[in-house]
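One protein chain is absent from this view; the other protein chains keep their places.
We call the chains A and B, going by the order they appear; numbering starts again at 1 in every chain.
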Amino acid sequence: MLQLSGVSYRYAGYSNEVLHDIDLRLDDGEIVGLIGPNEAGKSTLCLVASGLAPASIGGSLRGSLTLDGVPATGLATHELAERVVVGFQNPNTQRSGIAATVFEEIALGPMNLGLPVDETVERTREAVARLRLGELIRRDPQRLSGGQAQLVGIASLLAMQPRHVILDEPTAQLDPAGTRLVGEALRSLAGSGTSLLIAEHKTDLLDGLCSRILAIDSGRIVLDGPTATVFDDPRLAALGVEPPARARLVRAFRDRAIEVSVVEDALAGAAS
Amino acid sequence: MILVSVFTRAGTHVLFTIGPFDATTEGVDFAGQTLVRLFAISTSIGLFGLTTEPRSFVLDLERRGLSPRFAFVALATLEAVPAMVERASIIGSAQRARGLDTEGSLRARLRGVLPLVGPVILSSLTEVEERSLALEVRAFGRPGHRHLLWRLPDSTAQLIVRTGLFLALIAAIAGRITGTFPRLP
Partner (left out) sequence: MTVSPPATTSAPAAGHPVLTTEGLVHVYPGGTRAVDGVDLTITTGERVAIVGQNGSGKTTLVRHFNGLLRPTEGRVLVDGADAAGQRVAHLATTVGLAFQDPDRQIFAGKVRSEVAFGPRNIGLRGAALEAAITRALAATGLEGEADTNPYDLGYSRRKLLALASILAMGTPVVILDEPTTGQDARGVARVQRIVADLAAAGRTVIAISHDMRFVAEGFERVVVMRDGRIVLDGSPAEAFAEAAWPTLASTFLEPPLAARIGARLGVGSTPTDESLLAALGGTLAAPADTDT
């Protein structure tokens, strides 16, 4: 379990806090979505939940982060890496820059953890299979398209098999097929007990994937609840978040007194 | 420079004279020795560069005990230039799409330096923090050695040649020290 309690965070060298009094709890096997307008603090929250803020980038944290019962404050960054990984949306920065092939790139994480060779290879193969990267394993990581590089970046994190995975806009560069692929991979990952926090604009993706959604605005959690409840909340528009197509249409039908029950079955069928 | 030493070494056996300068056998001897030494050094460096795959070299060093962090720095340095070239090419396209003239007068092309070089440097610098975070996430900072996936192929023949060369080196040094190294007449 990953838990943030009463967390406020200020970046090093800045006078104002950008996160205020955040409470967040991720249980094993849970997939939680994080939504909010840009510059509301989604990325900062991802950094803080991974422990890298402040362990790596400094700054000051009030409140606490606990990982599986262990407070994060005492942990070195490589110890954090054994428990929780965080991925960002820019595939260029997620790449190590030293791997000659995609297979090596994905293998670097487990290798760095000091695992024996068989274990490293096993984990790499599993990550490659999860994200269907089989055809790319011999390619040069520098020569991939943005979408391919993003998938490799995610695989590189999954290969480390951490208990907690935090992803900041993991499908930004992906086409609809890639987005669906990532959704399936993450669902199966949660099925084996990994907890996931995913920050995304694509609410349709989150709709099918998450059990719970958190909405953040100006550094505060303003909504926290089951997916359907949050996505039906009329405050989303004011927050600058586009609800998923399903929720949007249901609300439009209700507003215009169109019989929702007539279309509900169509919705259920069409949205699958 | 080496030729000059033919004339400038103090010596007694004069071979020929050009103006005020005497070419001596001692000078020729010295010049010859310097040439041979320079040749030996530059050839060995060249041979090393031509026969050694840089990545394999770094990884083998790590296998023999070099810290993974040093290995990372070495490998990243090797990859830095191709990565930057790739980046520069995309930047070039984007700026040309904004009307930057890369084929016109020299003045026009000079004005293009900042829009072409600026983003390379700026984007590299701004990416540094996120890059290093991503590295930490993947445990690059973990102390202790790791079990490398790579194995450098090493045959018995190579081992024999290496041992032979090493013994020859010992013999050469010993010969030089004890003065029993064969000399030219």
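One rule holds in what follows: a contact is a pair of C-beta atoms (placed from the backbone, for glycine too) under 8 Å apart; a residue touches a chain by one contact, two chains touch by 3 or more.
None of these values were measured; they are calculated from a predicted model.
*Asks:* Tell me which of A:G6, A:P116 or A:G240 is the one touching the absent chain.
*Replies:* Hidden-chain contact among the options goes to A:G240.
*Asks:* One chain is left out of this view; which of A:A12, A:A129 or A:A177 touches it in the full complex?
*Replies:* A:A177
*Asks:* Residue by residue, what part of chain A touches the chain that was omitted?
*Replies:* Counting over the whole complex, chain A touches the hidden chain at residues 36-39, 89, 145-148, 169, 172-179, 201, 204, 237, 240-242, 245-246, 248-249, 252-253, 255-258, 262-263, 266-267, 269-271.
*Asks:* Could you list which residues of chain B touch the chain missing from the display?
*Replies:* Its contact residues with the unshown chain are 87, 90-91, 93-104, 114-115, 118-119, 122-123, 126-127.
The rule is short, and it goes like this: only the chains that are shown with their structure count from here on.
*Asks:* Over in the complex, which chain B residues touch chain A? Could you list them?
*Replies:* These residues of chain B touch chain A: 55, 68, 72, 75-76, 78-80, 82-83, 86, 127, 129-149.
*Asks:* Could you pull out which chain A residues touch chain B in their complex?
*Replies:* Per the touch definition, chain A meets chain B at residues 47, 50, 52, 56-57, 76-78, 81-82, 85-88, 90, 92-98, 100, 104, 107-109, 111-117, 120-121, 142-143, 156-157, 160.
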